[in-house]
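Would you mind keeping the following structure in view while I ask a few things?
Partial complex: the chains shown occupy the same locations as in the complete assembly.
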Amino acid sequence: MAKVIGAIVVNNEKCKGCEVCIPVCGPDVIRMSSEVNLKGYHYAYMETPQACTGCTNCGIVCPDGAITVYRMKVED
Amino acid sequence: MDIKDIIKPENLVYKNTELMTDNTLSYCPGCGHGTAHNVVMGVIEELGISEDTIGVAPVGCSVLAYEFMDVDMQQAAHGRAPAVATAIARTWPDKYVFTYQGDGDLAAIGTAETIHACNRGENIVIIFVNNGIYGMTGGQMAPTTLPNMPSSTSPYGRDTATTGFPLKITELVANLPGVYSASRHAVHTHKHVRKAKKAIEKAFKDTRLKKGLSIIEIVSNCNSGWKMTPCQSNQWMEENMFPFYELGDIKVNGKLVNK
Amino acid sequence: MTEELIIAGFGGQGVLSLGKILAYSGIMQNQEVSWMPSYGPEMRGGTANVTVILSDERISSPYLKLFDTAIILNQQSMDKFESSVKPGGVLIYDPNGISIHPKRKDIFIYQIDANNIASDMGNKKVYNMVIMGGYLKAKPVVQLDNVVEGLKKSLPERYYNLIPLNVEAIQKGMENLVTINQELILN
Amino acid sequence: MAELKLMKGNEALAEAAIRAGVDAYFGYPITPQTEIIEYLMMEQPEKRTGMVVLQAESEVAAINMVYGAAGTGKRVLTSSSSPGMSLKQEGISYMAGAELPAVIVNVVRGGPGLGTIQPSQADYFQSVKGGGHGDYKLYVLAPASVQEMADFVEDAFEIAFKYMAPVLILSDGLIGQMMEKVYLKEQKPRWTEDEIYKMHNNWATFGRKNGRERNIITSLDLKSEKMEARVHRLYKKYAQMEAEDLRFETIQCDDADYVIVAYGSSARIAQKTVDLARAKGIKVGLLRPITLFPFPKKQLMELTKQVKGILSVELNMGQMVEDVRLAVEHKVPVEHFGRTGGIIHTPEEILEALQQKLINN
């Protein structure tokens, strides 16, 4: 059976560390970095990348358009 | 499976619309204005009408919308976007004209312009971002502020006895024959975004069909003004704003929706 | 005595209230004071800065081009204000988030690692009081007990219990000021 | 060929606007200028030329409509009278800041407040010094006849687009309400959309055609350095207006011992004073500023070599007189004579004032 796997790319400098992408992520993939970007914000990253389904929810709700989402099917 | 194998152009399933510029948004972290921008621009991109669209953003946190929305834009005086848009739509009847207004702007200082653009049935789309507060100036009470909700000019909570009840301006203008459609949405979750996009898409299409005015209210957060974290503010919004500002259609194709 | 000071950093770092407590401290020792913020949309997560003047005489201009002291808390502010310190003046900065360190040779330069000190203290909110400590070490323009009085004036009474913590932060700041440049090359 | 008609100043202006190919008018009724919108509505310009005429819900809405349409490269007109003009000040300041071309007409009545509906020139300061906030100026044309009410419409639009700036036609109840002969120019076509696309592609917001970069209309610059640069850009234009587009008229100034400075209706009345004075053997001339900004400063300075005194005649308590004094740098006595509150001075009164204030003094 085909399984769907995904990944997100966060534009660290665009990210403002607002965390609103976290609650919409079913598999709870996202966490905030301990580093800050040039504007002083902790930015989002995939803490558990293998769990990402590429559902795009995080991208859709990101106010700063910082997230790009990729998805592909893999055979089980 | 390595992440790099997923992150390939052919696997791209979501990126922000091209119609948002690269400029860093001037909004506070987590502010719904950003998402609302993305949504509106996404619709314009999907409809392929960016070359025929003129946007109008008055003063409010979104005063710099012209830095972010990659269409022709006019910055309007506080409250006057509907008048500005009226004139554009009248002199360029084949263009798509929209306003992007806050609640202080649309429902306080701009009340007359709002009501009369609605009443005349101007062929424009009003995107009305209702965050129940004056975000830009630092969180003052708006006509839409909820009862007992604190703000910098109602620090002990809005007292309805002296300041009246929150003004449901979308319901109010829906009564006017010039308003073709009116609905209320949110953009803090993907589900809400999808609904909002549909409504906005329909609004732009109806404009081309000269159906009159469509108003899309987006209930949104102002985490700074509300003095909460973004996630808290979204939750507070669901718990407090939505019960008062019920999401959904208010008027569809010229007919009021019975509730 | 006149001290003309600028404090510049991010919105959330307590820049404005640091300035305000300093001004109050000045008042406690009968000085004239002025506190002039840059305000505006930058406050929205962007940079914030405030000019504070403490003086024994009537203060004329609250707005200045050159400063006796600059307290700098992020890179943008460094870019903007390094050159605004009077020759022979003082620049104090928090190295966190600073990628291009100050290069001037004609001013005294100090570092204060306030971010980590505050973290270590378990309370990020005392960040600006650590800075205060560093500053007072470099320039003891106000006495500590006047700072305490100033704190009382600027805090609501229900927060008075926090004053000891703040004093501790000031002391930590005093203890941890690092001298970077002390030999002036004035030309 | 020009057509001869008997018309009110207000009507002539409205008809001239249609004939000039103006694209839109937005306004709100107020005496003594309501004939402008009434005439337009009667003429159905949407049929004659496609011109849009809309009665706005208020003066505030009207001026912001002007802002909107002007921002798309269209030629837009509005008109009002004094109280309504006060309400438009924010919008005018915005247009000056955003560098939008448009023509605004003020048919002045007596203030302050609700005042009177009779003619007045008490809005000189508001018009010339900037009734709105901030550093800006308006190019101000002051018609003194029905013919000029008609002619200045096109002139004003030319200036507005030359400088990308709002232009004010400062008339008054007398010029607006009186009828005179007027020669009307032939109908000019409105700009086609393609013409607008071409001419205004580099700034106007009609949709970013053919993938050009987006255009933006704004008066905001949060960075003060940029804002200062914007203001300096505006003031360069104002300097250019002074150098290139000053307008004035002199009547019997060549041998004058005394000169009256007056504009608009006052100039008409004072012209009769010149005749009365000369009949009495007093050599009086008239300098009529046609533009109030730019102001004929050099011409006035030039006159100081010859005249013994200058009388600024205005339907107000003394406004333009300040500009006259500044222009002549206090080299000759400058006096003011004016009536206010809607009262119109008679030619005889003006002569009397001139004699009292400058001759028998």
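Which chain is which? They are A, B, C and D, in the order written, and residues in each are numbered from 1.
Note that contacts are C-beta pairs under 8 Å (C-beta built on N, C-alpha and C of every residue); 3 or more make two chains touch, one makes a residue touch a chain.
Worth saying up front: this structure is predicted, and the values here are computed from it rather than measured.
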Problem set entry | Whole-file subunit formula (labels as shown) | A x2, B x2, C x2, D x2
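Just so it is clear, only the chains that are shown with their structure count from here on.
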Exercise. Looking at mean CA positions, which chain is nearest the middle of everything shown?
Worked result: B
Exercise. Roughly how many whole angstrom separate the Cα centroids of chain A and chain D?
Worked result: 60
Exercise. With chain centres defined as C-alpha means, what is the inter-centre distance between chain A and chain B in Å?
Worked result: 26
Seminar exercise, completed: chain B and chain D have mean C-alpha positions lying a whole-number Å distance apart equal to 39
Problem set entry | Residues of chain B touching at least two other chains | 27-29
Problem set entry | For chain A, residues that touch 2 or more chains besides their own | 16, 39, 41
Problem set entry | Sites on chain C touched by chain A in the complex | 10, 12, 45-46, 74-75, 97
For this session: Spell out the residues on chain B that touch chain A in their complex, using ranges where they run on.
Result: 1, 3, 5-8, 11-17, 20, 24-25, 27-35, 38, 187-190, 193, 229-231, 234
Problem set entry | Interface residues, chain A side, partner chain B - complex | 5-7, 9, 14, 16-20, 22-24, 39, 41, 46, 49, 54-57, 59-65, 67-72, 74
